[in-house]
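The next block holds one structure in the form of structure tokens; read it before the comments.
Each chain you see keeps its place in the complex, though not every chain is here.
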Amino acid sequence: MNSSVYVINPNSSQTVTAAIDAAVAPLRSVDGPGIVCLSLTEGPPGIQSQRDVDGVIMPMLRKASELEESAGAFVIACFSDPGLHALREQSRRRVFGIAECGVLTALTLGQRFGVIAILPTSVPRHLRYFGAMGVMDRFAADLPIGLGVAELSDEQKTLSRMIEVGRTLKSAHGADVLVMGCAGMARYRAALEEAVGVPIVEPTQAAVAMAVGHVRLSQAFTP
Amino acid sequence: MNSSVYVINPNSSQTVTAAIDAAVAPLRSVDGPGIVCLSLTEGPPGIQSQRDVDGVIMPMLRKASELEESAGAFVIACFSDPGLHALREQSRRRVFGIAECGVLTALTLGQRFGVIAILPTSVPRHLRYFGAMGVMDRFAADLPIGLGVAELSDEQKTLSRMIEVGRTLKSAHGADVLVMGCAGMARYRAALEEAVGVPIVEPTQAAVAMAVGHVRLSQAFTP
Amino acid sequence: MNSSVYVINPNSSQTVTAAIDAAVAPLRSVDGPGIVCLSLTEGPPGIQSQRDVDGVIMPMLRKASELEESAGAFVIACFSDPGLHALREQSRRRVFGIAECGVLTALTLGQRFGVIAILPTSVPRHLRYFGAMGVMDRFAADLPIGLGVAELSDEQKTLSRMIEVGRTLKSAHGADVLVMGCAGMARYRAALEEAVGVPIVEPTQAAVAMAVGHVRLSQAFTP
């Protein structure tokens, strides 16, 4: 087996890519598909606006095209799943989006999912996506922590705000499972779960787990 | 009053733009906002794939940016509403998508709307969009006429297929109003409506009508 | 062009009709359809109860019947859209309801719409209607300002309550667009929008804009 799962972080931040890489490391096995995490050089430092989301699609498709031959599957590692359907159209490999997989995995862990977003402006974009996914009957709420880039570098503050928002999602909106609405924050997952008291889904892990499973199964059946 | 409604056809076809221009001509008034239809030079000849949809967003945003000052409203004249939310984010003007306005207008004309698509591959993209719009309880079906570019130039064949698909949407799927799932085909609307026997919404007309109304109202209240 | 858009206020209040007339004035053009606003003499002073809604249908149908020949379209200017489907059945012209058009227009301006109602007893009636429209996945909440007729004549108090309710719809229920759940209150729209910070739809304007567009288009194609 030598096909790889390519995890494309569509922003240019190496720090985020490194965090993703650490988060999915346990999914690597000695006899399984490689998991390669990479940044999109052409992407912005962070993906915040709808314009950012739409703007990374073309370069992401080009990057994926270069990787096609050695790919077993692709994972788009941004919670807006930019270019998910364009890449599905372009590639002969399966393509997993972290928002899609994160939410679907959450549906196995609770009856009403909440989402912890970073910015308020992302919330309507998420809602459109959950509507397209047809899962609004399972949706509790999507609330932002509302921290800017500078504040996000303060880990204690970030965790505190996540816990605060998570508790509101649970107590005021009835969420019994939460999805982290951002890639690269797996390091907060355990502490957040402990503090809020409901399962927390880290979406990159959810997507890569499904991708690895797919590659193993497809290689077995198409030798 | 001198603010214009800019109707951006995000493909590069002047023929389609001319057809749109003819379709919305009745919405022009001597004392109302101008209605300017334009093609996107950078766009593909036609928008067929998800890649086409995503690929026109950035040039469309640039074009809209140039027009911003003289714009009263924008209409994105492609049934996949490419870049709708990115343009809403970028512009201080209201932005109307023809798919959104076409479907919403259909909801005033029947209880279950059907859509006549061009290509089969557009159907799941439309379904995702109707899900994001939250209107699936009103949805009958979306069926393609399945004609390629060459065949579409045969007007009689195109109309025949549209009528055939429209009748199936009505009789087998219970649609009592239909939306034309494409820009630039207003010339078929009356014949189609006559033949199928349910109201037919031409989406560019639906969107421009709403845009003109908005510009008139906003100019009156913010002189 | 000489077909008119008849805007029927199904209550008997000339004050309300005058307010509607002022609200839609910007939609008049020198070469476009007339817009004629009228009160229903047989209607109650205000429409508050379900009985009021149902009771105006027959006189409204009679009035519309008298206007049929010179009509290009009808607009029913009460937020419960009384008799909407009976008039659609009776008339050869298109019929627009302000609740339907107000909500549909709101769907182009935000992902979750809230409604500012006048009376608490109207709320379940609105909910039934939004359910019939199939838009509950986009619905945030519908909250009443709870003022009686006497208090409504106090404009400052009315605006204050509207702002208060609008802010609750935004902050506690996640609405990012609001619909005024009543005809004749367009004079509050700009101040309300300014104070709450989300787009506000005045439903009579929304409906008349769509009606005018329709008349222009239909006259062009059926000379």
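As written, the chain order gives the labels A, B and C, with residue 1 at the start of each chain.
Just so it is clear, a residue touches a chain if its C-beta (ideal position, glycine included) is under 8 Å from a C-beta of that chain, and two chains touch if they have at least 3 such contacts.
None of the values given here were measured: they were computed from a predicted structure.
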item: 3 chains shown - copies of the sequence in the complete complex; value: 6
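By definition in this document, only the chains that are shown with their structure count from here on.
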item: Graph class of chain-chain contacts, one of line, ring, star, complete, other; value: complete
item: Inter-centroid spacing, chain C versus chain B (mean Cα positions, whole Å); value: 25
item: Centre-to-centre distance between chain B and chain A (centres being mean Cα positions), rounded to whole Å; value: 32
item: Whole-Å gap between the CA centroids of chain A and chain C; value: 42
item: Sites on chain A at which at least two other chains make contact; value: 128, 131, 136
item: Residues of chain C that touch chain B when the two form their complex; value: 25-27, 29-32, 94, 96-97, 100-101, 104-105, 107-109, 133-138, 189-190, 205-206, 208-210, 212-214, 216-217, 219-222
item: Chain A - residues contacting chain C, complex; value: 123-124, 127-128, 131, 136, 141
item: Residues of chain B that touch chain A when the two form their complex; value: 49-51, 53-55, 57-58, 61, 83, 85-86, 88-90, 121, 125, 128-129, 131-134, 136
